[in-house]
Structure formats: C-alpha cells, structure tokens
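All protein chains but one are shown at their positions in the complex.
After this line comes chain A, so read on.
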C-alpha cells in the first residue's frame, strides 16, 4: 500500500473531512496543486474551485470550496474553507439562481464594502458553474 496523506477539510461550522488520502488536488490562488505525501511544507490561499481527492489512482470525491487557505506539510494537508459542498450536491438551477441573486446584489450595492462582497459572491457562483460544466 502506498503512503497516504492526512487530509482535513474544515469549515467554520464543522470538520467536514478528516481521512488519509493518496493525493489531493487543491485549487490554489496561483494555480491548482496536487499534494502528495512528502510534499514540501507550504501555505497557500485557495480560490473558489474544486478539490479532487484521489484514492488508488482515481478521483473518489470532488468537493467545491468557496475559497480559503491550505496548509501542506509532509504528512498532512489542511484546507480551511469558508464554504464547502460536495460537487454532487450542487444543482445547476440553484447555482444559476445564486448567480442572479449575486448580480442583483451588486446592482443594488452602493457602498464599497457591499460591492466587494457582491463581487465575491459572483465569483464564487461563477466558479460553481464552471465546476459543473
């Protein structure tokens, strides 16, 4: 059996996944990176996108995360996500509705802070759509 990496996916409300995996591919802000055992320690920000979990050379789980942080050490990969949903649980209609709502929020926003938040939501929804197609 190959070496495994302890993968942890945590959202503010709970610990979503904590299991040994062969490899994970994380959407880093400067490009996707795969984390295998014995990876050099690194810290990265995560852009909205899909995390792929590999077991025995095949993808077994795909999870959408709406941005966050990833910490990789030789034996562990921790992803702190603001929001995380298994890709299978996302429906195109719901995401489309979310995108529309976010766009409307941007139109109505008049303060810089609200605008930034709405833009962020649009980016997340667009990334969800891209992940689905």
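Quick note on the criterion: a residue touches a chain if its C-beta (ideal position, glycine included) is under 8 Å from a C-beta of that chain, and two chains touch if they have at least 3 such contacts; residues count from 1.
To be clear about the criterion, contacts and distances are computed from a predicted model.
Enquirer: What does the UniProt entry say the missing chain is called, choosing from "ABC transporter substrate-binding protein", "ATP synthase gamma chain", "Polysulfide reductase NrfD" or "Branched-chain amino acid transport system permease protein"?
Expert: Going by its UniProt entry, the chain not pictured is "ATP synthase gamma chain".
Enquirer: Of the residues A:43, A:59 or A:130, which one touches the chain left out of the display?
Expert: That would be A:43, which touches the missing chain.
Enquirer: Spell out the interface residues on chain A facing the chain that's missing from view.
Expert: On the side of chain A, residues 8, 10-15, 28-30, 33, 40-45, 69, 71, 73, 78, 80, 82, 113, 117 touch the unshown chain.
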